[in-house]
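Just one protein chain is left out here, and the rest sit where they should.
After this line comes subunit A, so read on.
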Amino acid sequence: MSVAEQNAARSSDTARARHRLLDVRKLTKHYPITEGLLRREVARVRAVDDVTFHVDTGETLGLVGESGCGKTSTGRCLLRAIDPTSGEMVFDYGDGRVVDIAKLEGRALKDLRKDMQMVFQDPFSSLNPRWTLLDLVGEPLVAFRVAKGRELEDRVAELLRRVGLRPEYLRRYPHAFSGGERQRISIARALALNPRLVVADEPVSALDVSVRAQTLNLLEDLQQELGLTYIFISHDLSVVQHICDRVVVMYVGQVVEVADTSSLFFTPKHPYTEALLSAVPKPDPDLASSRIVLKGEVADPSNVPKGCAFHPRCPYAVDHCRQVEPKLETLGDGRQVRCHRAHELSLSGVE
């Protein structure tokens, strides 16, 4: 089947009703901190701590939060680039096959790569400098014996065209490309096997404003054409608001709020979300002054504060917050929030 035929098949595939593609339940990833020759465990980094969320086909789910809150670790667990400590990640192929990614092994795990791919933050270090574009983009096709020789070249040329690179570049090395072009190369590589789900880890953070706009447009176009589902990891909230349908906010390894994008941005329910939104520098000198500057540093995931993990930095914290850990609660309208005071607080979002 040619790429075009496959795509046509895929589009009719997605024409079917949306379904729950991925259900993440109580996902946990702890990194042990060891000491001494015997590598005795002295503490644990609770990088991902009891994380629950889902992704439906065709949507873009944002994963946001400060540096070190566990976004990348979550993404890497989903692809089993690292093994989770516990939890389930139920993936529904939509054709009757439903698997728990956490339990996959061997052949079945390898097969997962056909349907799930990752695009990395750094377009400079994530591509092997000694490989040509043909090697880089064609590698998954070769690994899965999908194509070789002439057909491989055609497929790679088609993929390059798809992401807006000239097919003539097939034999060039990545150093000859700019940051934005390299990011396109990694996107082409991620798309080679026609995945259903793409986990994009800060895909535009290292890019210039204009190249960033090109790349975001490209991701949107590809989603339309190929019916892709994205998990979009970012700490840039203006980008997240632009591209995501729903957003999961994380703080020190935990989900603190889940909502559709406009609810989250206009009427945040968690004080941390409010603080994040207010911290974004606004490209308008008349709006620039009204910010809450969040005091203090992100909590240490190997030494999470008692009670609500956010309480030392929260302007609304009361005694109860310092003692008792809030649970992720589902509100009437289906939004989820982890805050004792979510019902009584009236927080401000973006204008």
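We adopt the following convention: a residue touches a chain if its C-beta (ideal position, glycine included) is under 8 Å from a C-beta of that chain, and two chains touch if they have at least 3 such contacts; residues count from 1.
The rule we apply is simple: contacts and distances are computed from a predicted model.
Colleague: What is the missing chain called in its UniProt entry, if the choices are "ABC-2 type transport system permease protein", "Peptide ABC transporter ATPase", "NADH-quinone oxidoreductase subunit I" or "RNA polymerase sigma-70 factor, ECF subfamily"?
Modeller: "Peptide ABC transporter ATPase"
Colleague: Touching the absent chain in the whole complex: find that residue among A:V45, A:L276 or A:C308.
Modeller: A:L276
Colleague: Of A:G58, A:G179 or A:P305, which one is in contact with the hidden chain?
Modeller: Selected residue, touching the omitted chain: A:G179.
Colleague: Can you name the residues of subunit A that touch the chain not displayed here?
Modeller: So the residues of subunit A touching the missing chain come out as 66-67, 178-180, 208-214, 216-217, 235-239, 241-243, 261, 265, 275-277, 279-288, 291, 293-294, 297-298, 350-351.
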